[in-house]
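Here the complex is missing a single protein chain, while all its other protein chains stay put.
All chains are identified by letter, namely A and B, in their written order; residue positions are counted from 1 within each chain.
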Amino acid sequence: MSKELNIWLDNLLSDIESVQFQRRNSRRVRVDVGSEALPALLELLQGRASYVHLSAITCVDWIEDGQFELVYHVWSYETRSLVSVHTRIPRDPGVYLSIYDLYQPAAFFERDIHEMYGLYFEGSPDMEKFILTEWNGPPPMRKDFDGEAFVNEHFHWEQYHPQWLKDLEEEGGGITVRPEDVR
Amino acid sequence: MSNELENIPIRQELEVLQSGQKRTNPLANVFDGLVKFCRSRSMFMLHYCTGCGAIELPPAMTSRFDMERLGIQPMVTPRQADILLITGYVSIKTLKRIILTYEQMGSPKYVIGICSCTVNGGMYWQSYATAKVLRDYLPVDVYIAGCMPRPEAVISGLRELMEDISSGRAESWKKYYQHYDYYLGNQQKLFGEDWQTPTDIIAEARHYDLMTEHTLGEHTALLEKHQKPLEALEMRLSVKDKQKV
Partner (left out) sequence: MRPENYQAKNHPPSHEFELNFGPNHPGIEGNYAFKVKLNGDTVLSARADGGYLHRGFEKLMEGRLWIQNIALVPRICVPDPVPMEVCYSLAIEELGGLEVPERAQWIRVMQLEMSRLAAHLFAFGGHAATTGMYTTMFWGVADRDLILDRFEELTGGRVYSIYNIPGGVRREVPDGFLERMSSLLDYLESRLPDYDNLFFRNQVFIKRARDVGAMTQEQALKWGVTGPNLRATGLAFDVRRDDPYLVYDQLDFEIPTEPGGDALSRNLVRRSELKQSIRILRQVIERLPSIRGPIRCPIPNPLAWNVPAGESYTRVESSKGELAYYVVSTGGDKPYRVHVRGPSSMHAVQVLENLAVGSRLEDVAQIMFSLDACPPEVDR
């Protein structure tokens, strides 16, 4: 049964024009789809092909292309395969549709992406902050937010300069390569 | 401060301790020693898992390492706790709660920083979300380094604190009152200028007679400017009422 469903799905997906389909192995499928067709594709996968478990939604910030990539990983308990649906949306204004009415776990992932990337999902039940409730800066997971610069600006460091190091320096030695030189 | 409070014994004891004089009554010395001994042998540590080092506390508390034989017990409320264990990294959100908790604890109180992250940020030195040097925000009595320290290390750190208490060296809680301006300044730098806690530290410092020239300063002036009258904490719930749905 599961084999047939897999073959049926393969045929179906390779027939749809706007969908790029790539089967990696028997349990992993990658699908690239336009952002306007994604909810329909997910509905198809859930309703007709038993992909009922939303494993995760991942957001990737492709800052050079000016795009966010959203990856929806859905798993079928029957065919035992995982379909990763990739789609790209423009980085600005960063608004997309929620799939909460199809998959309820999406609420957490969409909320998470909203606070980490500032990407807004229309129709999501809850776009309030969850983790960064006391954070006033920009969405931190965006590539243009430099975490290290923020840390250097806001936090104080304890200089570690122990006696043994001072002794070494008196003899003319000391640290020759610092971590920041390597990086 | 009203005049009746002038004769409270704790005040006399502190004065004597500060001036370094021995009391004239030999019985009082015995009593002081007894108090210190008892303090060091019944330490109630606050049950607050602030970070990942807390995973080594259950082994340390239960049958194998058994901290209770040293008189150390978990305590659920800050009002009755003596020790605040900061187990690991403190995110900024947690640090606010830690300061609130610390100010609610009754004196004398002690802070132990467990794990490397409390010393200098540890492996989260790059992280935008964690505070780096705990000592900037709270006076710390003992640091236990390691990632994470084994239960033996935790117990040895606690024993060191016990010795410090019985010999009268663990007095860092007074520093919080004496240098309140410094600690408040660091807190304000991180949490914003309008940061305030429900506890009135300056009044408490007056009560304990621990006011120094460092207690008040520019940061406490800023605090007074922003301080709102204290009222019952408001809590909002934005959840949809599930029964109606």
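Structure notes:
Convention: contacts are C-beta pairs under 8 Å (C-beta built on N, C-alpha and C of every residue); 3 or more make two chains touch, one makes a residue touch a chain.
Being a predicted model, the structure only gives us computed values, none of them experimental.
Though it is not drawn, the left-out chain touches A, B in the full complex.
Across B:Cys38, B:Val76 or B:Ala221, the residue that sits in touch with the chain not pictured is B:Val76. The hidden chain makes contact, of the residues A:Ala56, A:Leu97 or A:Met127, with A:Ala56. When the full complex is taken into account, the listed residue touching the unshown chain is B:Arg150, out of B:Arg150, B:Lys189 or B:His214. One chain of the complex is left out; on chain B, the residues touching it are 46-52, 54-56, 58-59, 62-64, 74, 76, 78, 89, 91, 93-94, 97, 101, 123-124, 126-130, 147-148, 150, 200, 203-204, 207, 229-232, 235, 237-243.
Touching the omitted chain from chain A are residues 27-28, 52-56, 58-61, 71, 73, 75, 77, 80, 82, 84, 103-105, 107-109, 112, 116, 130-134, 140-141, 147-148.
One rule holds for everything that comes next: only the chains that are shown with their structure count from here on.
With centres taken as mean Cα positions, chain B sits 39 Å from chain A.
Chain contact summary for the complex, chain A toward chain B: residues 128, 133-137, 140, 147-148, 150-151, 154-158, 160.
Residue ranges of chain B in contact with chain A, taken from their complex: 92-93, 96, 119-121, 125-129, 131-133, 135-136, 186, 189-190, 192, 238.
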